[in-house]
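With one protein chain withheld, the remaining protein chains of the complex are depicted in position.
Up next, chain A:
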């Protein structure tokens, strides 16, 4: 090879890597869509081939029809469930972060109250919910309380971990430069805790939906202002299996949307600086 030969811009290895990247990019979307589509098709075929009656297992087509037909009822229910979920998540964020900061600032507060947080966390919400609905008059507040109980712990524990994980050299630096406790919290500990908090938030988003649904099962009949769980129960009593499936699909979709939204938020806040959000080339 003489010096004048142009250097190829992409050698074989680089080309292979570029191709792999592209396949990766397309596959990330295509494969899930494909597998979910196939699963739905399989479901449909199983129902048709085995002539399963719709009150045992409705096919996907019927579920979709029901979703459209019962949209008015289901959408109202969805709004109720969503409202409880989001409110519970908001209160979980406030409570979880607030307690984490309190525990971080005062070791005595942490020693005294952390056990309570653990007890609340390890006690299954289904076993506490009936009591809550006895003591709490307002059904909405009862549901909210149950959903909050399930959701706040991951935020508390993750944020606590994050607040304690600030680089020790940076801590020293803050001390040398005479930072106040508040400055250290604001400029060092809270930013350090952000990735941990966002990890906890993603878990809590799913949990608050679970909390909202489970506690509604426990709360039982509600009539006005009932969420998706109640609609599932009700449809079950009436053997309206297609509607049960339609409501179930809505709950699943809600969970996916919440997770995707929180993942997006996490990416938006971290992509400039945090390892978890960085793309590695090789």
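What we mean here is this: a contact is a pair of C-beta atoms (placed from the backbone, for glycine too) under 8 Å apart; a residue touches a chain by one contact, two chains touch by 3 or more; residues count from 1.
By definition in this document, contacts and distances are computed from a predicted model.
Trainee: Which of the following is the UniProt-recorded protein name of the chain this complex doesn't show: "Protein meaA", "Oxidoreductase", "cytochrome-c oxidase" or "NitT/TauT family transport system ATP-binding protein"?
Mentor: Options "Protein meaA", "Oxidoreductase", "cytochrome-c oxidase" or "NitT/TauT family transport system ATP-binding protein" narrow down to "NitT/TauT family transport system ATP-binding protein" for the missing chain.
Trainee: Looking at A:33, A:72, A:134 or A:176, which makes contact with the chain not pictured?
Mentor: Residue touching the chain left out of view: A:176.
Trainee: Name every residue on chain A in touch with the hidden partner chain.
Mentor: Residues in contact with the chain left out: 167, 169-170, 172-179, 183, 187-188, 191, 194, 272-274, 278.
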